[in-house]
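A protein chain is absent from this complex, but the other protein chains hold their places.
Read from first to last, the chains carry the letters A and B; within each, the first residue is number 1.
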Amino acid sequence: MQNLGSAREGARQWWMQRMTAVALIPLTLWLAASLLRHVADDYATLIAWLRTPLAAVLMVLLLMALCYHMALGLKVIIEDYVHLDRLQIAALTLIDLLSVALAVVGIFASLRVALSA
Amino acid sequence: MPRALRPLSPDLQIYRPQLTSVMSITHRATGVALSAGALLLVWWLASAAAGPDAYARLHALLATDLGLTAMLVWTFALFYHLCNGIRHLFWDAGRGFGLRTIYASGWTVFGTSIALTAIAWILSSKV
Partner (left out) sequence: MPAATSPRPALDWLKHLLEETVTLIRSSEQQPRVTLLRRFPVPRNFALPGNARIQHGRTWRAPPGAKRVKRFEIYRYDPDSGENPRIDTFEVDVGSCGPMVLDVLIKIKSEIDSTLTFRRSCREGICGSCAMNIDGSNWLACTRTIAGTAEPSTIYPLNHLPIIKDLVPDLTHLYAQYALIEPWLKTRGPVPERERLQSPAEADRLNGKDGKGPAACILCFCCTAGCPSHWWNGQRFLGPAALLQAWRWLADTRDEAAGERLDALEDPFRLYRCHTILNCTRTCPKGLNPGQAIGAIKQKIAQRRS
C-alpha cells in the first residue's frame, strides 16, 4: 500500500477545480439567462448580440473555465473507475487533448463572430 | 488461506442508497451530461460563425422531440450541478458538515434545481 509513496501533489488540481467552479457560477448564470433571452431570436439578432464586446468576452472566459473544469472532472472519473493502466493513460490523454481542442474551436468561433466585418 | 482467495464482501450491490451517495453520483452524472452540453455549446457557436444556413440546421435539430428532451435534461443538469457545486464549495470552506445541514442543504439543492429548471422552461416557452 505504501507503493510508490506520496506524490506530494494533488492540491493544485483540487484548487483549480474549485477556482474554475467559482468562476463558472456567474458565467453559467449569465449564459443561462442569455440563452433564455435569445432563444427565439432570428440569426441576425443573435449575431448582433454575440458581437457585443461583453458577450464576446464573457463567452471566451466561459469556454476557458468550462473546458478546464470539464477536463479536471472527467479525469477524476476516469482515475476512479478505469484501472487498466494503458487504457487509463489513453483516456486521460484523450480528455486533455479534446478539452483543449473544444476550447480552441469554441473561442475561435466566438471571436470570428465578434470580429468579422 | 491466502488473502487473495478470500471472497470480497458486497458493496454497491447491497449498500443502502442515502441522500449523501445519491446526490454525489448525481453530481457526477450531471457533470458528464454537461460535458456533452459543452460540446453542443461549441457546436452552436461554430454554426453561428459558419452562417445562417448552418445555424438554421442546428436549430431545426434542436426543435425535434429528441432535441427538446436533451435540452430539458441539460437544463436540469446545469442547475443541479451549479447548486450542488455551491454546496460543495461551502464544504471546501469548512462549513455545513453537520449531518442536519448536509440533509437540509441536499434537499434544498434538489428542490432549487427542479424549480429553476421549471422556471427556465416556462420563461423560454413564453418568449
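Here is the rule we go by: a residue touches a chain if its C-beta (ideal position, glycine included) is under 8 Å from a C-beta of that chain, and two chains touch if they have at least 3 such contacts.
No experiment lies behind these values; they were computed from the predicted model shown.
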Checking the contacts here: which visible chains does the omitted one touch? A, B
Using the document's definition of touch, tell me which of A:Gln13, A:Thr52 or A:Thr93 contacts the absent chain. A:Gln13
Take the complete complex as the reference. Which residues in subunit A touch the chain that isn't displayed? 1-3, 6-11, 13-15, 76, 79-81
Suppose we count only contacts with the excluded chain; which residues of subunit B make the list? 1, 3-21, 24, 88, 91-94, 97-100, 102-104, 107
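The rule we apply is simple: only the chains that are shown with their structure count from here on.
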Determine the centre-to-centre distance between subunit A and subunit B, using the mean Cα coordinates as centres, and give it in whole Å. 15
So in the complex, the part of subunit A that touches subunit B is made up of which residues? 18, 21-22, 24-25, 28-29, 31-32, 36-37, 39-40, 43, 46-47, 50, 59, 63, 66-67, 70, 73-74, 77, 102, 105-106, 108-110, 112-113
Residues of subunit B touching subunit A in their complex? 28, 31-32, 34-35, 38-39, 41-42, 45-46, 48-49, 52, 55-56, 78-79, 82, 85-86, 88-89, 92, 120, 123-124, 127
